[in-house]
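In this view, the complex is presented without one of its protein chains, the others remaining in place.
Letters A, B and C name the chains as they come in the text, with residue numbers starting at 1 for each one.
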Amino acid sequence: MFRRILVANRGEIAVRLVRACRDLGVSPVAVYSTADREALHVRLADRAFHIGDSAATDSYLKIDRLIDAARKGGCDAIHPGYGFLAENAEFAGACDGAGLVFIGPGPEAMELMGNKVAARRAVSRVGVPTVPGSEQPVESTDQALDAARRIGFPVLVKASAGGGGKGMRVVDGESALAEALSIASAEAASAFADPAVYLEKYLERPRHIEVQVLGDAHNNLVHLGERECSIQRRHQKLVEECPSPLVDARLRAELGEAALAVARAAGYRNAGTVEFLVDSAGGGETPRYYFLEMNTRLQVEHPVTELVTGLDLACWQIRIAAGERLSFDQADVEWRGSAIECRVYAEDPNLGFLPSPGPICGLIEPSGPGVRNDSGVYEGFVIPVEYDPLISKTIAHGRDRLEAISRLHRAFGEYRILGVKTTIPLFLRLLVHPAFREGRLHTGFLAEHALTESPDQGDRQGEALAVAVAALEELNGRGTAADARNSVRRNRSAWKESARRHWL
Amino acid sequence: MFRRILVANRGEIAVRLVRACRDLGVSPVAVYSTADREALHVRLADRAFHIGDSAATDSYLKIDRLIDAARKGGCDAIHPGYGFLAENAEFAGACDGAGLVFIGPGPEAMELMGNKVAARRAVSRVGVPTVPGSEQPVESTDQALDAARRIGFPVLVKASAGGGGKGMRVVDGESALAEALSIASAEAASAFADPAVYLEKYLERPRHIEVQVLGDAHNNLVHLGERECSIQRRHQKLVEECPSPLVDARLRAELGEAALAVARAAGYRNAGTVEFLVDSAGGGETPRYYFLEMNTRLQVEHPVTELVTGLDLACWQIRIAAGERLSFDQADVEWRGSAIECRVYAEDPNLGFLPSPGPICGLIEPSGPGVRNDSGVYEGFVIPVEYDPLISKTIAHGRDRLEAISRLHRAFGEYRILGVKTTIPLFLRLLVHPAFREGRLHTGFLAEHALTESPDQGDRQGEALAVAVAALEELNGRGTAADARNSVRRNRSAWKESARRHWL
Amino acid sequence: MEGVGTEALVVRETFTVGLRRYSIEIQPDREPGFQLIRVESDDGLPSVEFKARLLASSGHARTLEVDGQIEDLLLLADGRRTLVERAGSTYDIQNGSSGDKLRATGHWSEDQGPVFIKAHMPGKIVRLMHKPGEEVAAGEGVIVIEAMKMQNEIKAPKSGILVKYLAKVGSNVNAGDPLCEVE
Partner (left out) sequence: MEGVGTEALVVRETFTVGLRRYSIEIQPDREPGFQLIRVESDDGLPSVEFKARLLASSGHARTLEVDGQIEDLLLLADGRRTLVERAGSTYDIQNGSSGDKLRATGHWSEDQGPVFIKAHMPGKIVRLMHKPGEEVAAGEGVIVIEAMKMQNEIKAPKSGILVKYLAKVGSNVNAGDPLCEVE
């Protein structure tokens, strides 16, 4: 096992990896940009190195500075997390060149799957179906137009180097194509340092279902079942679950075999995810699935698989990179119950998911039976404007899907965040929605059920109550109504009194 | 299912039960004494009623006030939690008389098992071995002396109505008996409103192993495996785990059968626990076990069984009381992995577990994979002097015992409590102790391995560092060294600045 | 003091949330410790009355009993503005009636006449989507801001002429900064 691991990331995933290191008895070393000096992952690490200014291009994307920090920190391995350089073969190569183990797949698998176009070709060769699309990145508007006409609108413009919904745009007709190409390409350049984009047929109301695989360096490869990630906004996952309410044992085995074929074709080791679009439009017939892409890293949504299989994916990534063998085989993998994850973003779900960076002024995190909250913040932390606005992932595990939903709903009843807008109000609506409870999911779910509309009349009562509380608070502060003042004073001073009596 | 449940308790178990209500779609109604007006269980409930002054005898033990609160709150059932009135048949009867469902066993089972002496007789009748002891409560020092001589010293003085280690004293010889009887009896009177005590043979280095049972009102009764609770202080459990490192499948089945026989003898429905002392002194031979007592309520340590079996015991208690049938049978019960719970008490483990009530000035709770923290406090709460000093139960679940230990150790590395002394430093020592990791447990473990001794030399380095930090803080506050001042100012003002820019 | 009528201490306050103005009246309830709070808004909806008392106060947390129900909220007040979190939603409340008509979301004004489209978050201007003098339709994109790795298209709140941009490509803006004027 390694002695020290450099966690080359930030936010909740850096915290997650620090915890994995601790569980393995490895010393975690953090890095931070100027904006992240006070971040939670720094506080929880054993050592921490400043690697540059706040912009990701000056810090978390700077290969040389990360290698340098790993050297200074006495690390023997680097975990890239997700995003940033997690699927960057150059970074993996640089680690190797510096004598550091890159915790991820081999460079060939990364390069193959990192190029979405090449990946589609390789997957087709092993007999796994793919979504119709352009065989190459499109290099001009005209070329894109040709491809789009051949595939048929609507089409999806996607970043060739991408992932996570960035650099992705749906285009309904020819007139909007040029604009979408330009925006997607700019986003791709900014997010992945590669402006190349390609086109895919845009499926109406598909389900996003992916399969987790895990392979070691000794030719052992297993799949850990599927996750459904159909609840999305801006083509980014918002809610993920394991198992999928659509998938039965037969389809699970079929998808699992397809995922293993893809992973085998790439000579894959590490944790990885094979994503499929599943067309469930047809009524009784078996759903059709299409390979979408393979992510050669730990996914944001890995915890739902961890809870249901009882396997710690982050720890297994590290063990595999250290040369250990999987201690179980496919027959040992068991799924117990159901787990659902909701991504709590600093975004306003009632206003088109506008980012809402800023200070977490107040924070009460959920806990209790079946609830796990993988957070990257604390009370007092200021969510920087420079990075992904993920605050935490709230995950519930239950004996069945409805128990998981109840527990998640209970968790969001306890979760309080003051200072930034969050996606929590949306989850409170989603988790009681009949179509969600019945598992009738697809990627257009939120729009179809108008779950992102502005607050309704019901919220006006909440607003009136909030105003009443603000008025009471001001009254108490000013002390114009003797009763109220005394009542509050009593409360506050009881606490100060007590603190004084005990300590001061 | 019920509409509203009165949670007739306080602290972490009241919070646990509020959560169970939410998971079942039942509205939770809290009660509070004067000292608990600001308690967490009140904050999380839908309604809350004040039931009296701070002393438990004026509030949580007042049957009429609890019934009255349940009526005012529109409740149709009462959950007693553990402690207080949880095993009080009179309370159960009063609920019944008021048309409220008491969430617990029938009155006969409660009365039988509530009387430890009668319980021992009933259990002997169904062929389950018991620890040698006095057949009756001892009513005088002389009577006690007679019994003790017959049994042989050392003996244990135990409260007849008791549980949870209160009203319990070990006596090594005749001279100490009178004193011990008097203290145990006074504690029993104060804790259980019943001064009766009896004697039992005190086994040297036994293991405390108990079996969880669950029975419904339709003659379905299952056992959910064992918990080992051998790590104790003052005869109170401090660390509990499922499964026990001593118990193999054969012994599990045997203990399970014995527990079911006991529960059947009592006509038991509800969650319940049959406690055994297990004599593991003999080397290779099968351990001998003795019935100790049956607790007719949810145990403090129920979460470890929940994590390993995937069953929510608090919810099942409520469902059973509502007349539902168990949805599974003995063959469906499966145990996955290992779970360990540590009770975080406001006590000083380096000073004989002296209670340390007072304000929680600062609090950071642990989270992440495999960690559950069932807490009854929040930052700013003042732990009252009147009640049990339990702050929270930190529980870790892992694929095997060592993974659970690693995760628990990681959790205690994150758990920060400022303001009261806690048992956390003890757990940090315990979880890395070789004998604990090897599972060589017995009830005298902490004393044998000197884990409750005063801080050693190693802690002097910690103390010096703490002093250095205090000095830096004072320096920063006074601002005598310009550098330090500026460095802190910058940090503090960044946060205020940012808050202002964003909000004010 | 028997026989002497107690004078109710009535307090009146005004608050603004977005475009709504609220008039509040607070007086002690007959039941000791409780307050009666009457909330009236200027948008014609019926007024609401709450009977409430504070149970607990610790840091930003406030626990109230409101009409017999427990309400556990977070709150931050500085005398001019109060931020309240309840059941997952955050309310941004201006003390007094002098709210600047900036919507609670910080987005734009809905008044007639010229409208300044403001930044709803800090970020970098990456594209201006029109030329000054061009017509824009309500809902049409006018400017692209990059924040948190996402390009966000800011849309016109109403149809009109885009008079001028007040920010340049590449410049960093803060929340509330005016971006362009639409008339």
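Heads up, the rule we're going with is that a contact is a pair of C-beta atoms (placed from the backbone, for glycine too) under 8 Å apart; a residue touches a chain by one contact, two chains touch by 3 or more.
Note that the structure is a prediction, hence the values are computed from the model and not measured.
Across the entire complex, contacts from the unshown chain go to A, B. Across B:Val126, B:Leu402, B:Val432 or B:Leu465, the single residue that touches the chain missing here is B:Leu465.
Only one of the listed residues, B:Lys72, B:His218, B:Arg234 or B:Arg325, touches the absent chain: B:Arg234. Across B:Pro154, B:Pro245, B:Pro425 or B:Gly444, the residue that sits in touch with the chain not pictured is B:Pro425. Checked against the hidden chain, the listed residues A:Val26, A:Ala48, A:Ala161 or A:Ala196 yield one contact partner: A:Ala48. Residue-wise, the contact with the chain that is not shown comes from B:Phe412, picked out of B:Phe49, B:Phe412 or B:Phe436. Along subunit A, the points of touch with the absent chain fall at residues 30, 37-38, 42-48, 378-381, 501-504. For subunit B, the residues touching the chain absent from view are 56, 166, 183, 186-187, 190-191, 234, 348, 350-351, 354-357, 361-362, 364, 385-389, 412-413, 415-422, 424-425, 427-428, 455, 459-477, 480-484, 487-488, 491-492, 495.
The working rule: only the chains that are shown with their structure count from here on.
At the centre of the protein atoms shown, by the Cα-centroid criterion, sits A.
When chain centres are set by their Cα atoms, the one at the greatest distance from subunit A is B. Chain centres here are Cα means. That of subunit A falls 30 Å from that of subunit C. Averaged Cα coordinates give subunit B a centre that lies 46 Å from the centre of subunit C.
Chain centres here are Cα averages; for subunit A and subunit B they lie 37 Å apart.
Counting partners per residue, subunit C has 56-59, 61, 72, 76, 83 as the residues that reach two or more other chains.
Under the contact definition stated at the top, the residues of subunit A that touch 2 or more other chains are 357, 361, 364, 413, 419, 491, 495.
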